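Below: one structure, written as structure tokens.
Left out: one protein chain. Kept in place: all the others.
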Amino acid sequence: MKVIEGSYAVAEAVRVCKPHVISAYPITPQTHIVETLSQMVADGAIKAEYVRVESEFSAISVCIGASAAGTRTYTATTSQGLALMHEALFNAAGMRLPIVMTAVNRSLSAPLSIWNDQQDTISQRDTGWIQLHAENAQEASDTIIQAYKIAEYRSILLPVMVCMDGYILTHVYEPVELWEQKKVDAFLPEFDPVHVLDPKKPKTFGAFADPSLYTEFRYMVQEAMEVAKKKIVDIANEFRDEFGRYYGGLIDEYRAKDAETLILAMGSVIGTIKDAIDEMRADGIPVGLLKIRAYRPFPVDTIRDAVAGAKAIIVLDKNISMGYEGALFTDVKSALYGKSGVTALGFILGLGGRDITKQTIKDMVAKALEAMKSGKVQECEFVDLRKEVL
Amino acid sequence: MKLSVGAVAEPGSTRANKTGTWRTFRPVFNADLCVGCGICSQFCPEGIIHEKNDKYATDYDYCKGCGICAAECPKGAIKMVLEVK
Partner (left out) sequence: MKEIRIHGRGGQGSVTAAELLAVAAFEDGKYSQAFPSFGVERRGAPVTAFVRIGDQSIQLRSQISKPDYVIVQDPTLISVVDVASGIKPDGMVLVNTEKDAKSLNLSTRVKVRTVDATKIALDILGRPIVNTTLLGAFAGATGLIRMTSIEKAIRERFAGELGDKNVKAAKKAFDITGGKE
């Protein structure tokens, strides 16, 4: 193990996956990842072509072209950059191109903020990309290796976003175990595309579909997502066998089995929640955690089973669907519809880099305990809202 | 303070933020050597070096001590001196 920066760990993981084409546009706080990669390419440490572009729209378009040509591709972006990719993200998924992207999580303007929340990737939820969330630098980089294996699996062939919280994980220095090339090569075979874009044997990718066929193409993506549900779990297990590290499949549980109150969350806040749970458990409060690792495909059945024994759930959202509530909260409630009478509370927190402490977590649990007693539930509450400036 | 709808800011926030405390080195202007060419003023990234009676001086309330003026002065009339803190 070595103390390195999260961004550097991700770049190292990309390097050992041997991509052929990398294309990205620098944007805070993704910059350290792509500047490290461009350095690696310049130094000959990766035998890849690094395509410099003038925008994120071009970066994803380069990846789409290169992936269609049968190469392994990588890009990374965040926030406004991801929003600029939006239109092309649908193309990547619809054309079934196994691109892997590190989606650094950052808030969206206006007002301008460079700090972390998860509004950016949540807003790309419906593009057809698989979305996996990481809780630490090791997971953010290990998941890159898993992501290529998931994406390139013949009956999946979908692009994958590995989501990591900006600054909190991209800029943290912590111990990370790096990878032996031989082991990665054994785990991740060469990309073997079904179709290859080649001028000598012309083909059209993402061709026209009239109303008699469009629905069926969309259905095929949905089916691939169902396959991914199983394969994400299998590949996480294979990774554990090979590398000795495991972060859960679609979800992970922490002290959840006998928990009366369960916290559901994604990303870097997981570690803080675990520490808060340990302290609350020591005080005799039976609380546990469901870490959502796969946001798309959404682990409906797994969540239903995991929540079955709980009396209350608390869902944390670093995003909000304006006019309704946090997106994860909506998804979790719909997964439980008709299956569970659990008391459900949704909280909006950590927007634009607002710090989340152990006390923040404990306060939410206290509210859940109160709600169970009183039967009064406030859905979609903003945590630590500064009423004095409103 | 109450927040404005749409994060609309009134002018003057830069004036309120006295960045002079950021300085490690202070530019000291020697009026005897200054020929009043104004190059320092043109290069100052803060736009705070102004002419007065054909000589130039900076505004220490906002000078961050970057030293570009001293580097650009063709007469060596500006010296960077360590601030005493």
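Order of writing sets the chain letters: A and B. Residues in each chain are counted from 1.
Heads up, the rule we're going with is that a contact is a pair of C-beta atoms (placed from the backbone, for glycine too) under 8 Å apart; a residue touches a chain by one contact, two chains touch by 3 or more.
Remember, predicted model here, so these are calculated numbers, not experimental data.
Peer 1: Please pick, from A:130, A:158 or A:172, the residue that touches the omitted chain in the full complex.
Peer 2: In the full complex, the listed residue that touches the missing chain is A:172.
Peer 1: Can you say which of A:96, A:149, A:274 or A:367 touches the chain missing from this structure?
Peer 2: The single option touching the absent chain is A:274.
Peer 1: Determine and list the subunit A residues touching the chain excluded from the picture.
Peer 2: These residues touch the chain not displayed: 1-3, 5, 114-115, 135-136, 167-168, 171-175, 268-272, 274-275, 355-358, 360.
Peer 1: Spell out the interface residues on subunit B facing the chain that's missing from view.
Peer 2: Interface with the chain not displayed, on the subunit B side: 19, 21-25, 64-66, 82, 84-85.
One rule holds in what follows: only the chains that are shown with their structure count from here on.
Peer 1: When the centre of a chain is set as the mean of its C-alpha atoms, what distance in Å lies between subunit A and subunit B?
Peer 2: Measuring from centre to centre gives 46 Å for this pair.
Peer 1: Within the complex, which stretch of subunit B touches subunit A?
Peer 2: Listed in rising order, the residues are 1-3, 6-7.
Peer 1: If we count contacts the way the header does, which residues on subunit A are in touch with subunit B in the complex?
Peer 2: It comes out as residues 110-111, 389-390.
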